[in-house]
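Removed from the display is one protein chain of the complex; every other protein chain stays in position.
Our next item is subunit A:
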Amino acid sequence: MSRINKNVILALLTLTSSAFLLFQLYYYKHYLSAKNGAGLSKSKGSRIGFDSIQWRAVKKFITLTSSQNVPVFLIDPLILELINKNFEQVKNTSHGAASECNFFCVPRDFTTFALQYHLWKNEEGWFRVAENMGFQCLKIESKDPRLDGIDSLSGTEIPLHYVCKLATHAIHLVVFYERSGNYLWHGPLRLKGHIDKKFVPFRKLQFGRYPGAFDRPELQQITVDGLEILIPKDPTHFLEEMPHSRFIECRYKEARAFFQQYLEDSTVEAMAFRKSAKELLQLAAKTLKELGVRFWLSSGTCLGWYRQCSIISYSKDVDIGIFIQDYKSNIISAFQDAGLPLKHKFGKVEDSLELSFQGKDDVKLDIFFFYEETDHMWNGGTQAKTGKKFKYLFPKFALCWTEFVDMKVRVPCETIEYIEANYGKTWKIPVKTWDWKRSPSNVQPNGVWPVSEWDEVIQLY
C-alpha cells in the first residue's frame, strides 16, 4: 500500500473516530451512566445526580402530566418524609436551581403520585401520550364502588391505578375518588388474569394492597430537585393517615339479600329514628374528631352496618367504642358543649368505663371504652341497681375505615369476629328483645363494685 493512501486512511479514520467518540460520549452520558445510579456521576460537579433514572422518569412524568393537565400530587411516603424532614431547605432553595438531587434520586423501584379523579378533565388522550413518550403503562380498572350501594346499577369501569414504567423505574399513579362523607378513596390494586404479574415488583408498592380512605388534603406547590410538584400541605398528617388508611366496603349485596328476607322498616317512626341516629352519630364523630379521639362503630350500630348497611331502626341508641388509651378527660365537657348532656357514667378510667349521652328525640349515645389484654380486648358493663360488673370479651382487632350513612367512620377490620363475639353465630337473624346483661354471647360476670366506690362508678343524671 502506498504511503499516500496510508496517510489518507489515517486522516479519514481519525476524523470518523473522533465523530464516533463525540457521539459515544453523548450517548454514554445520557444512557449508561444513569444505570449505575447517582453515585458514579458525583464527580461531575454542579448538578449532582440529575441523570439518575428515577429523576428522569419523574421529570418526564411531570412534564407529561402538566402538558396533559393531569392534576397529580406526590404521595410517595419515602419522599414525603424526606421533604418533610428537610422542609426548610426545600423552601429556601425552591426557586434557584438545585445543586444536588436529594429526593428523587434515591434508588428505588417506584415513585408514587396521586390524582383526584374529579379534577381530571381529559382522561382519554393521556395514556397514549405517555406511551409515545416512552413509558410503558398499565391501567388497572374495576367497578365503581360508589354504585355498589344502589340496587342493580352497573357502570363503566373506573381506573384505580396506573403504573407507568420508564426503563427500570416505575411511576405509580393512584386514582383518588371523592366519596359521600367528605373523604377520598382509592381502590385496591388487583391484577386480573391477563395482566403481566412481573410488569413491576407489585409487592413493593406502597398503595393498593387494600383500598384506602384519606381526608381530602389541601395541596401546595413546591420545587424539589428542580421539579415543580404538588404535595399535601400537611405532609405529616398524610403520613400519619397512611398506615391506618385501610378501607372496607359495606357488604351491599348481603344487605340487599337481608332486606329481601326481612323487609325494610319504612314506617314514619323508623325513618325518624334513623334520621336522629344519623345526626347523633354525625355530631359524635365531629366532636371526637375535634378532640382527636379515635372511635369505631360498636355493638348494635356495628351490626347494623355489617348486616344491612344502615341503622337498625329498633336499636334505640348509637353505640361507639374508644380505646381507653385514647381517653381524654375533656370528653364529657366536649359532648356537653356539643349539646349532648351526660346521662350516666359507669366505672372509672382504670376499670370498665362507660359513658352515655342524651341525644335529641330520646336517642342515646353509648360510649364503651375498650381495655387491651395480651390476647383479647374487653369492655365493661355495670348494673346501676346492684353494682354488678360485667365484662364483654372480644378478640383483638385493628381499625379500618368504612362509609356509613354518608360518613367516613371506623369499624373493627376483623368485623365478623367482632360481631360473632358479641352476637354469636346467629347475628344474621334480627332480635328485637335484647338484654345487655344476658343476651351477648361474650358477656361474663366480673364481680361487684365495692359499695364505697358507688358514688364514683355509678353516676346517673
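The rule is short, and it goes like this: a contact is a pair of C-beta atoms (placed from the backbone, for glycine too) under 8 Å apart; a residue touches a chain by one contact, two chains touch by 3 or more; residues count from 1.
Basically, contacts and distances are computed from a predicted model.
Asker: Which choice in "Protein O-linked-mannose beta-1,2-N-acetylglucosaminyltransferase", "Small ribosomal subunit protein uS10m", "tRNA (guanine(10)-N(2))-methyltransferase TRMT11" or "Phospholipid-transporting ATPase" gives the name that UniProt lists for the one chain left out?
Answerer: "Protein O-linked-mannose beta-1,2-N-acetylglucosaminyltransferase"
Asker: Touch as defined at the start, partner being the missing chain; which of A:Gln89, A:Asn182 or A:Gln220 qualifies?
Answerer: A:Asn182
Asker: Taking the full complex into account, find the residue in A:Arg146, A:Lys343, A:His376 or A:Lys396 that is in contact with the omitted chain.
Answerer: Of these options, the touching residue for the absent chain is A:Arg146.
Asker: Given that one chain is not shown, which residue among A:Met271, A:Ala384 or A:Ala398 touches it?
Answerer: Answer from the full complex: A:Met271 touches the omitted chain.
Asker: In the whole complex, what residues of subunit A lie against the chain that is missing from view?
Answerer: 3-4, 6-7, 10-11, 13-14, 17-18, 20-21, 24, 27-28, 31-32, 35, 118, 120-121, 123-125, 128, 136, 138, 144, 146-147, 149-156, 168, 178-182, 194-199, 266, 271, 275, 406
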